[in-house]
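Input: one structure, supplied below.
Yeah, one chain of the complex is gone here, protein chain that is, but the others are all in their spots.
Labels for the chains are A and B, by order of writing; each one numbers its residues from 1.
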Amino acid sequence: MASVDTLHVGSVSHGHDHDHDHDHDDLPWIRKYVFSEDHKYIAKQYLISGILWAVLGGLFSLIFRLQLGFPNADLTWLKPILGEWIQNGKLDPEFYLAMVTMHGTIMVFFVLTAGLSGTFSNFLIPLQIGARDMASGFLNMLSYWFFFASSVVMLISVFLKTGPASGGWVIYPPLSALPQAVTGSGMGMTLWLGAMALFIVSTLLGGLNYVTTVINLRTKGMTFSRLPLTIWAFFITAIIGLLSFPVLFAAALLLIFDRSLGTSFFLSEIYIGGEALHHEGGSPILFQHLFWFLGHPEVYIVLLPALGITSEIVATNSRKPIFGYKAMVFSIVAIAFLSFIVWAHHMFVTGMNPFLGTIFMVLTLIIAVPSAVKAFNYIATIWRGNIVFTPAMLFSIGLVSFFISGGLTGIVLGNAATDIQLHDTYFVVAHFHIVMGSASFFGMLAGVYHWFPKMFGRMLDDRLGYIHFWLTFIGVYLVFFPMHYMGIAGFPRRYYSWTGFDAFSYTGETNELGEAIIKFADMNQLITIAAIITFVAQFLFIFNFFYSMYRGRVASANPWKSNTLEWTTPVNPGHGNWPGEIPQVYRWPYDYSKPGAKDDFIPQTVPFSETPESNLPNEVDE
Amino acid sequence: MNSILIFVSVSLILAILFLIFRIGILTNVLKGKSDQQVGSANTINAFLFVVVFVLGIIGFYLSFVHSSKYFLGEPASQHGVETDRLFWIIMSVLTLAFLVTNTMLYIFPFVYRYKEGKRALFYPDNHFIERIWTIIPAIVMTGFVYFGWLVWSDIMKPASDKAEVIEVMAKQFAWQVRYPGVSDNKLGAYHFRKIDATNEFGIDFNDEKSFDDFLPTELYLPKGKEVLLEIRARDVIHSVFLPHFRVKMDAVPGMPTKFRFVPTITTKEMRVKNGNPNFNYELVCTEICGRGHYAMRFPVVVVEQAEYDEWKKKQTPWAQLNAEYVAQKTTKELKEKYLKLNGLPVVAQPEMDSVKVDSTSNNLQALSVK
Partner (left out) sequence: METNSPEAFNMNPKKFLLWLFVVTIIMFFASLTSAYLVRSSDGDWLHFDLPSMFWISSGVIILSSLTMQLAYNAAAKNEFEKIKIYTIATLLLGIIFLYLQVKGWGQLYANKIYLGGKYSNPAGSFVYVLSLMHGFHLITGIIYLIIILLSAFKQSIHSGRILQIELCTTYWHFLDLLWIYLFVFLQLNN
């Protein structure tokens, strides 16, 4: 492969020192380190914001897991942090809901949309398609700062005296519209809506750039059939985002009108707090339609980039071409298309027309087919490979495992008949935390482990990575797998406690002390303990991340012996990515272990004319 | 004091861990290991996949055995039997798929782990295999959809005229039920503006049909008879969940919903079946509705038809329990009839004279019976 040093010496286009990330010496400090327009720097800003949010989102989940796992514990020791929300050593039920809501919002939007897509679309699109930067660096920079502003607003809402939004991350009105219904629907909800409006602007600005860049700025030879699957995934994700986020914006806008200006889009016939409200003729179900028109594609906005990252990592570390490249691309496109026409499967029991229910059931179960194809193709890729277990590879295999386990249960939930019993129980919680939450989270971690050398020019520590993986992988299964059982037993979600119901507490058994055994109290405890261990294990990663950024082993140019374009840049690429001309692309990115070839990988920049020994019959340079 | 101790010891442990980490790195550097991409860790990780898989399968089996005794047991409704059967059939197929795919996913990493000098198989695609694993899931899904559709459309078909209609109303944070009364067997009208502290349902007493409606504190259901729940909410969205009956339907303010089902096991029979003499059916909320979401319990009782009829007859209509209130809210013409038949003093008003009393009105007869 092309040696980095030769590229390094011949700096042409910018003529600056390329040892640093921000090589625009002529730029003022603030444009280099704060309002940078370099896609790599913006990606890092997204990543670090995402990590901070993930810690906060995880912490919130621990607060409500404590309540669920140890309902009788005295939580007075949390009073210094939570203040008024702890009364008599107990967590306030409304604050419990607030934590559930914020956990969902933060994880779905701030971590797995901004933190995942924002980081890797920004970082990899220009590097892997051979572009100097995004189509518009300025809009890209704006995109991050809108996200930042959104973060600030959302963070402020957590500290309100009335609490942050607490109507669930789906913010169904009327609950989210009426401060009388829950205190979090007052100022907390206002800030939530404000933050989401900023967030949507940020996502749209980002998405505009990703799509434009992929379409317009590919280097010579980089045809669509030679795009790495990461880029396909980011590209399709950005398109889904562009089409679905405006719809959420519309829903939020109408909700704002209902809340503040007395319109009746979603509110009707409400008697609350001792008075009948004036609203008549609104439809709460209309909001759900609008919300899930975004909400379901959002699931794939979160998941597809993770799948793209996995495709790349699995192929590289199995030293094998990805199995069925065309099928992979086709299934991404199919999933993306179908994601727009299945939204109402979240609403089977809202009293919708049964015929519509049937239609949405059919469409939903069709999604299982391209998803199954993807899963089988991953397995076929590792089959007869020569697998190197880098931490990134471990996390990718973990992702495939989650994708299968969680995806399968989606088949029962997507079936309208069986969904009646399972809807809004812990079965659903288990399903989406595994298939969407954990799988995407693993995709994000895999991406960080894999591209850390490109981001910071140093290597993450492998052994910490291994420990991190095994603790997290086992932890995630311990946390979410038991939830299936609780769901089958009918346990409803978002419950502060289940002991008020015989159905969810009575077992008829007693322990050796003669105390009644509460149904699934042991499971709930196990889940909470596993969640705490998993959460603490993430600090191994965070330590590794920040430590290695400055003290890690210096990376070589292509540490994973990968084929894609980003590894042809210098170890620390400057703004503009390639010091000389942008390399030309001659082949697809998955020529691993090609028979006859000298090495077990042939980078995309190597022309067929240089590899006569391994060329297939139809492979000649144009 | 304690917290300081904890803090100090945690810091010490962290410091020691950091030292070990540092020393580990330095020894590796000294040994010159850092350049080697694939070391012994590779085999350990590959092996761990097999270990975790085997332990995972054992854990899966044991946890299922442990948990399955806490499942809800035999469904107490006709359609529940169908949905449960469908659920377990689909779950069996899925578990099979889960085991097959996961076996490959965990065994392949071990079998095909990195070996010096080995070459992976260059195998970019195989249209035949891909077609197979597109078609097989498609066929299986078609089956699921077909059976799902059969069950779903059966559950969702409209109720017959003979169905027992019961109104369930959700509010923060309680359920209330309204029965149509024995004499006319029809629910009276309601309007949300008529709700107040006394009349929580917003029953419209300008509608004669509401005079015999009664509001018990338990949801009584007849065994073996079609029941139609008419569901509504008066503040935020709630969701009616009868776990033992496999019934779930959202309660939406301003948009009434329905759910039709047939209870098949009485409370008494269920007590015998699961050996719990204190067993009771319950109505639960499954849509986040605020602070008390987890506390919206309402007792449900299933009895034989005869006992059910008996029970219904014994109930006193709400209008009778709150006669003064109803007298204020009803129209002038109905008021006269109402008061008279309730044995209350009628304040004579001139225009009242013209009102013709129709003593054949069913509901008023019902009132006079009591």
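As a working rule, contacts are C-beta pairs under 8 Å (C-beta built on N, C-alpha and C of every residue); 3 or more make two chains touch, one makes a residue touch a chain.
Given the structure is predicted, the values throughout are model-derived calculations rather than measurements.
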Contact set of the excluded chain (shown chains only): A
Looking at A:87, A:216, A:510 or A:609, which residue reaches the missing chain? A:216
Options A:75, A:231 or A:251, residue touching the unrepresented chain: A:251
Considering the complete complex, identify which of A:75, A:100 or A:131 is in touch with the unshown chain. A:131
Contacts of chain A with the absent chain, listed as residue ranges: 131-133, 135-136, 139, 204, 207-209, 211-213, 215-224, 242-247, 249-251, 253-254, 257, 261-265, 278, 280-283, 286, 289-290, 293, 582
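Keep this in mind: only the chains that are shown with their structure count from here on.
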Contacts from chain A onto chain B in the complex sit at residues 93-94, 97, 167-168, 172, 174-175, 178, 181-182, 267-272, 274, 276, 280-285, 318-327, 349-351, 354, 357-358, 361-362, 365-366, 368-369, 372-373, 375-380, 382-389, 394, 397, 400-401, 404-405, 408-409, 411-412, 415-418, 420-425, 461-464, 466, 470, 473-474, 477, 481-482, 485-486, 488-490, 492-498, 500-503, 506-508, 519-520, 523, 553, 559, 561, 590, 592-595, 600
Tell me, which parts of chain B touch chain A in their complex? 21, 24-25, 34, 37-38, 41-42, 44-46, 48-49, 52, 56, 60, 63-64, 67-68, 70-72, 80, 82-84, 86-87, 90-91, 94, 97-98, 101-102, 104-106, 108-109, 112-115, 118-126, 129-130, 133-134, 137-138, 141, 144-145, 147-149, 151-153, 155-157, 171-172, 192-193, 195, 197, 202, 231, 234-237, 239, 241, 243-244, 246-250, 252-258, 275-276, 278-280, 282, 284-295, 297
